[in-house]
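Inspection log for the structure reproduced underneath, given as structure tokens.
Missing here: one protein chain of the complex. Every other protein chain is in place.
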Amino acid sequence: MKLFFRIKLLVLVSGLFFAFSTAKPVRVVFFGDSITRAGVEETGYITQMARALKQKGLGEQYELIGAGIGGNKVYDLYLRLEDDVLSKKPDVVFVYVGINDVWHKSSHGTGTDPEKYVKFYQAIIKKLKAQGARIILCTPSVIGEKNDFSNQQDGDLNQYANLVRQLAETEKVELCDLRKVFVDYLKENNPENRDRNILTTDRVHLNEKGNGLVATTLMEALLKK
Amino acid sequence: MKLFFRIKLLVLVSGLFFAFSTAKPVRVVFFGDSITRAGVEETGYITQMARALKQKGLGEQYELIGAGIGGNKVYDLYLRLEDDVLSKKPDVVFVYVGINDVWHKSSHGTGTDPEKYVKFYQAIIKKLKAQGARIILCTPSVIGEKNDFSNQQDGDLNQYANLVRQLAETEKVELCDLRKVFVDYLKENNPENRDRNILTTDRVHLNEKGNGLVATTLMEALLKK
Amino acid sequence: MKLFFRIKLLVLVSGLFFAFSTAKPVRVVFFGDSITRAGVEETGYITQMARALKQKGLGEQYELIGAGIGGNKVYDLYLRLEDDVLSKKPDVVFVYVGINDVWHKSSHGTGTDPEKYVKFYQAIIKKLKAQGARIILCTPSVIGEKNDFSNQQDGDLNQYANLVRQLAETEKVELCDLRKVFVDYLKENNPENRDRNILTTDRVHLNEKGNGLVATTLMEALLKK
Partner (left out) sequence: MKLFFRIKLLVLVSGLFFAFSTAKPVRVVFFGDSITRAGVEETGYITQMARALKQKGLGEQYELIGAGIGGNKVYDLYLRLEDDVLSKKPDVVFVYVGINDVWHKSSHGTGTDPEKYVKFYQAIIKKLKAQGARIILCTPSVIGEKNDFSNQQDGDLNQYANLVRQLAETEKVELCDLRKVFVDYLKENNPENRDRNILTTDRVHLNEKGNGLVATTLMEALLKK
């Protein structure tokens, strides 16, 4: 970690002189499931973040890389961590996983036990730390948009969100509490208590507005430091 | 329903004169699963209700009958409605079912779809109405006592509780909102956010205090009319 | 049952004289799930049976009635037994259910426990017997057509088929062992061990050939007596 911060400091210090010529952009990898895979599409959250960074004149300073694969659970991320993240030598890694770990319990009988979720998450964090990456954990957003915690998986998703919050604390890494952002948004903006079509198209996958909410939230987390 | 109320009125009017000699007690059947089956044990909620009625001097006026069988879901109640409830010609029927309908989804793969839950519940209500019984629907209490809606089944249980609330409304029968009572109690009385041992022994089945809370709540519902 | 056979005898005895004018056709109800619902379509098994009966010159003697509803499990049949079967005063009832009871365990977490399957099946048989109907139980056909018992639900489906076989024996009703017929057929006619497209379109629902196999098998069962 020390080395990493020194380099950043160097960039900042020397920025005035040759920022445009030599400053290597901050490489940000988004590591996740189908939501992240769709993040690089036209209206996806990664694309929206890239656009927003450009508007802020920060376009040259960040390189955003999507590393999402549909159906991925935490252990799938662990399996491809080396190839899809570490090999890219990222400066920042957003980890956004958990929805399939919960969802597939009832849809396929192949979700992830909470203890295993934590164990594989810790193993991912350990390897990311070893490479000196800045790590930002995202809590899993939603499975269903009803705002009175009556979506089938709300209890379980709250449980896994709690696990991510605890991981951020015990592992001393950053947290981007997407679930809280979504839940708060839906309390305000879902008066008919619909289960979809506010931020998602199908209770899980994000529509443009949902992608926008994720983009704003992750952007804020990214620029905090 | 009219006939029924007339009879009750008769009982009330004539009560002063020959209450002990001729007044048939109000027969109350508790129709449910293992929680209700345990309700007739020493510290069970039905036993506690009987004790409380006696203390109020109402012991002679009510006959409480437990009709709970472990593992029962809504369709199991429907199957034994004739034998275990209608045949007893009850004046009042508490229906308290839904926990296994939700729980067995993940533990055995044999829960009940929400639409089927409603369908069988309606069929039960229809037959109870046909016999003129006073019907009181109880929302399913808890699977896990954590008070931030992070018990695995909280979302689903909230959904089924909503279904029961809607049924009470559309079917114009009484509601005893046990789940709300439990959730409110746990908000106040579970500061460590434990998943059991406040009102249950094992996240589902009631300890003495839990039985007490059900007894108080059902008692109030029973005496409301 | 006695009355029923006497009537049939009468029909046979008097058949020569006024068969066309007075003989009421044997009313056959097919009670089941989506497979049976599709049975009344152009290439469905019920339609194929009707055609075959006509070809044998028996068209006037049988009235075939489909009573299948998609997604139905054994307890759904029980719930609508009165309205959809008993009210039609059938002479013969084929019961063909069990696939969703097994399948929905893994796809929705809402399958049926084996003991409950038996219990509701017995309740159906009891009511059908009370009305004097001839009862023919069909074992559940297939979920997946691989012929080495390596379809995910094969073990469970074999278990439920065994339960139906035992029910036929203990309840002394007729058995039409569809599952055995399918398994035997696939052993011979599925050399590439495909999971669909031999007798089904999607591992479960029957293509024309599958419907033909059911039609032939049920026809034989129907005409046995």
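Odds and ends about this structure:
Labels A, B and C are assigned to the chains in the order they are written; within every chain, residues are numbered from 1.
Here, a contact is a pair of C-beta atoms (placed from the backbone, for glycine too) under 8 Å apart; a residue touches a chain by one contact, two chains touch by 3 or more.
Predicted model, so just to flag it, every value in this text is computed and none were measured.
Seen in the complete assembly, the chain not on display touches A, B, C. Touch with the chain omitted from the figure is made, among C:S87, C:S150, C:T170 or C:T201, by C:S150. From the options A:T110, A:T170 or A:N189, the residue with contact to the unseen chain in the full assembly is A:T110. Interface note for the absent chain: among A:R27, A:K119 or A:K209, the touching residue is A:K119.
Mapped onto chain C, contacts with the missing chain fall at residues 105-106, 109, 144, 148-159, 161-162.
Contact between chain B and the unshown chain involves residues 106-109. Chain A meets the missing chain through residues 75-76, 78-79, 104-106, 108-113, 116, 119-120, 123.
The rule is short, and it goes like this: only the chains that are shown with their structure count from here on.
When the CA atoms of chain A are superposed on chain B, the rotation angle comes to 180 degrees, reported as a multiple of 5. One finds 51 Å separating the Cα centroids of chain A and chain C. Centres computed as Cα averages put chain A at a distance of 44 Å from chain B. Between chain B and chain C the centroid-to-centroid distance comes to 39 Å (mean Cα coordinates, whole Å). Residue positions of chain A touching 2 or more other chains, listed in rising order: 106, 109.
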